[in-house]
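Have a look at this one.
Note that this complex is displayed minus one protein chain, with the remaining chains in position.
Chain lettering (A and B) follows the sequence in which the chains are written, and residue indices restart at 1 in each chain.
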Amino acid sequence: MVTVKDLAKMEDLLLKGNAACAGCPIGVALRTTLKALGKKTIMFVPACCTSVVQGIGPGAAISVPLFNTAFETAASVASGAAAAAEILGKDVTILAWAGDGGTYDIGLQAISGAAERGDNVLYICYNNQMYSNTGIQRSGATPLGAWTTTTWTGKTEHMKDMGMILIAHRVPYVAATSVGYPDDIYEKVKKAKEKKGFRYIDILAPCPPGWRFPSDMTIRLGKLAIETGFWLLYEYEDGELRFNGYTKLVAEGKREFKPVEEFLRLQDRFRHLFEPKRRDDILEEIQRWIKERFEWYLSLAKI
Amino acid sequence: MSEDAIKYLPLSKPKIGISGKTGSWRIFAPEINYEKCVKCHICVVVCPEASISLEDDRPKIDYDYCKGCGVCARECPVGAITMRRER
Partner (left out) sequence: MSGRKVIIDTGNSAVAYAVKDAEAKVIAAYPITPQTTIVEKIAQFIEYGQMDAKMIRVESEHSAMAAIIGSEAMGVRSFTATSSHGLALMHEMLWYASNARLPVVMAVANRTMGPPWNIWADWGDAMADRDIGWIISWAANNQEVYDFTLISYRVAEDKRIVLPAMVNLEAFVLTHTSMPFEICGEETREYLPEYDPAWKLDPDDPIIMGNLFSPADTMKLRWDMWESMERAKKVIAEAIREYNERFNRNYEGLIKTYKMDDADYAILSMGTMGEEAEVATDVLREEGLKVGTVRINFFRPFPREDIIKTLNGVSRVIILERSSSIGASGQIMQDLGQSLLLEKMQLDVNDVFIGIGGTDVSYEDIVNIVKKAIKGDLAPLYWYGSEGW
């Protein structure tokens, strides 16, 4: 397992002085991802916050080659690039790097196609559970009850489970992680890098302006999401589903998930569930769904 | 007609500080108390701006670009970083 000291020494390929918000999880997720992948990486980035974080041309805040592409095409453009890389005999990682909007919704078709064909693409979704770049609208990844600018009284559906969709495609590697654990991100990206075929990693990325929390809580919320079971740390590899970190401890019965309220209370996107009056109906539904989802994952993990 | 060649392509080159000296965004600035600091390097790893580097194994903040988010202060396990109001 990589250590913090190892990570601290690695070169940064995401450059400082960029256009990201203060406390933006991209600063942890992408920085760590590129440390694991190194310079021989070519990025394909659809419309998302990362498109803007690069800043205004003719300069950009990144020092690997990067192709900005149309919203729904991260996986399809990357598929073509992967074919070209093979023809050229180039030893390079083709990285599709997208937000949840471009992954769960508009980009889903291209991902499914690339996954079914087994195109040699590493697809990483940094997931802040909404259309952040366009101003915090709801996406398929938005959880139940969350405020967004298109769900003012809270989303009425649960989040889509993209990891399961990719597992159903039986790709070589599917993983879920969180910016709360940079070392976990590093290990999973590194592992995915060495594999061939379509690999998918979903990084939970708490977003200060979107989730409405003070900018210093990004990592803390990344951890709390895991500790409450709101998000899971897992890997699906060679047909086997395994948990990591705190999620693993809960699966082994050594710990319990903290009540999800501890996580929800810290974000104003859930404030309307507590003020002016407690919405126990929604809070109980969220807690119930967390329990039910984890039980489902546990049953698959035993197979 | 212009000369016989292409002049403008939609290409950019890597650049540090593409959005200027983003340190000017700050309201609060982090301050490291080196007596408390145990050189765990967590702040270096979690800084969203990649603005903390190592000098003699000690963290050094690049105030030209630090946006004052406070993640380093929050994550420091020994409370060696405090956020001081700048303006």
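The rule we apply is simple: a contact is a pair of C-beta atoms (placed from the backbone, for glycine too) under 8 Å apart; a residue touches a chain by one contact, two chains touch by 3 or more.
Keep in mind the model is a prediction, meaning the values are calculated, not measured.
Check A:S79, A:T103, A:T247 or A:Q287 against the missing chain and you find that the one touching it is A:S79. What chain B contributes to its contact with the hidden chain is residues 1-2, 4-14. The omitted chain makes contact with chain A at the following residues, 39-42, 44, 51-52, 54-58, 60, 62-70, 72-73, 76-88, 90, 92, 109-110, 112-113, 116-117, 119.
The working rule: only the chains that are shown with their structure count from here on.
Chain B has its Cα centroid 23 Å from the Cα centroid of chain A. Chain B makes touch with chain A in their complex at residues 10-22, 25-26, 40-42, 44-51, 54, 62, 64-65, 67-71, 73-75, 83. Interface residues of chain A facing chain B in the complex, by the touch rule stated above, are 4-5, 7-9, 12, 14-28, 31-32, 54-63, 182, 208, 214-220.
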